[in-house]
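The complex appears here minus one protein chain, its other protein chains still in place.
By letter and in written order, the chains are A, B and C; residue numbering begins at 1 in each of them.
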Amino acid sequence: MDDLYREVIIDRYQNPRFRGELDPHDYSYQDDNPVCGDHVRIDLRVDENDTITEAKFSGEGCSISQASADLLVEKITGMKLEDVRQLGKADVLELLGIDLGPVRLKCALLSLKVLKGGVYGLDDVMTLDELAAS
Amino acid sequence: MDDLYREVIIDRYQNPRFRGELDPHDYSYQDDNPVCGDHVRIDLRVDENDTITEAKFSGEGCSISQASADLLVEKITGMKLEDVRQLGKADVLELLGIDLGPVRLKCALLSLKVLKGGVYGLDDVMTLDELAAS
Amino acid sequence: MTISPQAGPLDVDKIRADFPILHMEASPGVKLAYLDSGASSQKPLAVIEAMNTYYRSQNANIHRAVYTLGEVATEAYEAARAKVAKFINASKPREIIFTRNATESVNLVAQTWGRANLKEGDLVLLTEMEHHANLVPWQMLAAEKGIRLEFIPVTEEGILDLAALPALLEQKPKLVSFTAMSNVLGTITPAAEIVRLAHEASALAMIDGAQSVPHLPTDVQALDVDFLAFSSHKMLGPTGLGVLYGKLDLLNAMPPFMGGGDMIKRVELRSFTTNEVPQKFEAGTPAIAEVVGLGAAVDYLMAVGMDAVAAYDHELTAYALERLEEVQGLKVFGPGIEHKSSNASFTFEGAHPHDVAEILNRHGVATRAGHHCAMPLHNKFGIPSTTRASFYLYNTKEEIDQLIEALYKVKEIFG
Partner (left out) sequence: MTISPQAGPLDVDKIRADFPILHMEASPGVKLAYLDSGASSQKPLAVIEAMNTYYRSQNANIHRAVYTLGEVATEAYEAARAKVAKFINASKPREIIFTRNATESVNLVAQTWGRANLKEGDLVLLTEMEHHANLVPWQMLAAEKGIRLEFIPVTEEGILDLAALPALLEQKPKLVSFTAMSNVLGTITPAAEIVRLAHEASALAMIDGAQSVPHLPTDVQALDVDFLAFSSHKMLGPTGLGVLYGKLDLLNAMPPFMGGGDMIKRVELRSFTTNEVPQKFEAGTPAIAEVVGLGAAVDYLMAVGMDAVAAYDHELTAYALERLEEVQGLKVFGPGIEHKSSNASFTFEGAHPHDVAEILNRHGVATRAGHHCAMPLHNKFGIPSTTRASFYLYNTKEEIDQLIEALYKVKEIFG
């Protein structure tokens, strides 16, 4: 139990650093995890070099989905958009510092899916099942 | 085996006594056993007292369905229409002189169903399943 | 669908012995408390063995088989239909149609009766507490045919607001379709009364019995209901099988659902004639082994007695509500025990329902978190999801105690 509910997760869930919306924004995308109704939206601002200058998430859901969104948004701030394409399951798990079963894995990956959906458009994006299996 | 394929059945199947159609007729009805595609049609002529003066069957199917049609048509010739209402599963089995499993029972009862359908109209008639369970 | 007080008590130890899965450990040293029967029930040995026996010694395709195995399989299949008919007191086995699940049963009615009988502007009356299974099929029909949907409101307390019904019925709905037991609130709706009022307003009435049929005695003739949909897997039976009960004259008048083998009488290249009910609605090879399994499940429930099942579920639910009240920060949705049975859905301050269920799981308690396929109802209560514990004849008060203890652990983590 301690494994799953590490302090960082409870902390980020209870005191998110990057919760909010950006208006105006350059990118905004949102999606649900139909498995549990979790919802995440991510807004981005990028500069002329396609570097992410500011990012925020909003939405609601379980501690895993919200903490991972907060951590992910923190990580991508300052990154190049093209580098976001490289981010995968392993990066999210590393941010959380835990291993997850198949259901909670999807909670964790929702924000990654939203991010990729926002940056590349829907067609390039894998389903949560596929992200989880990647 | 001897039980099921009694001589009377093979005989009636190979040399039916009442095969044919009546034109004109007072009643005609036909139906299928969707289980096996057996088909039976029965034509009746009745007099002013509702006594069946002539009856014929046609159609095609297995020995049980055709022999029982031939035997049934023989039996009802000379009967009152209202007495046909009383005929049931037991009468058909008695005509055939055998006991039948559930599938062949329906073969045997098809002609009874057709007869009742012709005389009373469809609404009063039981399905083959119900006749078989009666 | 009321709980008869004179029901004989049920011997839960004896019942538990029949369910192998209940004796598993959730994790080493941790007892499993399976509190998710509202999603799917566990299966007694009698059901598992009936299917096992079927596959080992009776398996064959049915209906068109002359050989012995095929006859045995056909008999087993049709005998189960008769058992299900008896279980809900249908007047004829033919009124029982086997489908894939309760969801498909509702879709069948929407797509056959609905398509044939509803036209633009016609009203179908539902309730705000419906499962998506009794909501989305009507929304799809609304999009296709332009029918209207209205909803009997749910009160703050979590019961149907029957005061609103007369005005809704004055709009002359063609069909009133509603759940007899909410899978979220546990609410037992006054099914017989709603059916009667629907009929007085010349509407047909359909019951979503996915939750009520497993938990309460059901008598379709006493209810005088026109259609009843339910699922095998929630009432001790196998997955992959649902039931639609319909009054015979309605079923006879309805167009077919799917096309294919068995539902036809004759087929030409460009036309066909339909078979009789129930085959008309059972296209292709049916779920034979599953139907045999459901027959065994119904035997099991009848042996225990549905009055006893209902009384016991009610007792467990009452106990659960009592104990949940002790837990600070926890809020149970739905009415008091006098209107309710079989489940308790709740939220817990500061902890997301999903996290609650996860921590409960770590203490061996299997519950479900989410919208429970009733998003509009959750919206109504202003919450996206709840954690639900649901109870059935094999659960015990000790398992509810285990739930309560585990809830205190949630508090420790998220408190």
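Following the convention adopted for this analysis, a contact is a pair of C-beta atoms (placed from the backbone, for glycine too) under 8 Å apart; a residue touches a chain by one contact, two chains touch by 3 or more.
Nothing here was measured: the structure is a model prediction, and the numbers come from that model.
The residue from C:A17, C:L162, C:L250 or C:I264 that touches the chain not shown here is C:I264. Touch with the chain omitted from the figure is made, among C:C373, C:L393 or C:L407, by C:C373. Think of the hidden chain as still there; on subunit C it touches residues 20-21, 24, 26-27, 32, 34, 36, 39-40, 42-43, 47-48, 51-52, 55-57, 59-61, 64-70, 100-104, 106-107, 110, 128, 131-133, 135-140, 142, 149, 151, 231, 233, 238-242, 256, 258-264, 266-272, 283-290, 354, 357-358, 360-361, 365-370, 372-373, 375-376, 379.
Taking the complete complex into account, residues 32, 34-36, 101-104, 127, 129-130 of subunit A touch the chain not shown.
Mapped onto subunit B, the footprint of the missing chain covers residues 1, 4-5, 10, 14, 35-39, 60-64, 66, 104, 107.
Please note the rule applied: only the chains that are shown with their structure count from here on.
Comparing mean CA positions across the assembly, the chain most remote from subunit C is B.
Subunit A and subunit B have centres, each the mean of its CA atoms, that are 74 Å apart. The distance from the centre of subunit A to the centre of subunit C, each centre being the mean of the chain's C-alpha atoms, comes to 37 Å. Once the centre of each chain is set as its mean CA position, subunit B and subunit C turn out to be 44 Å apart. Taken residue by residue, subunit A touches two or more other chains at no position, since every residue touches fewer. Across the assembly, subunit C contributes no residue that touches 2 or more other chains.
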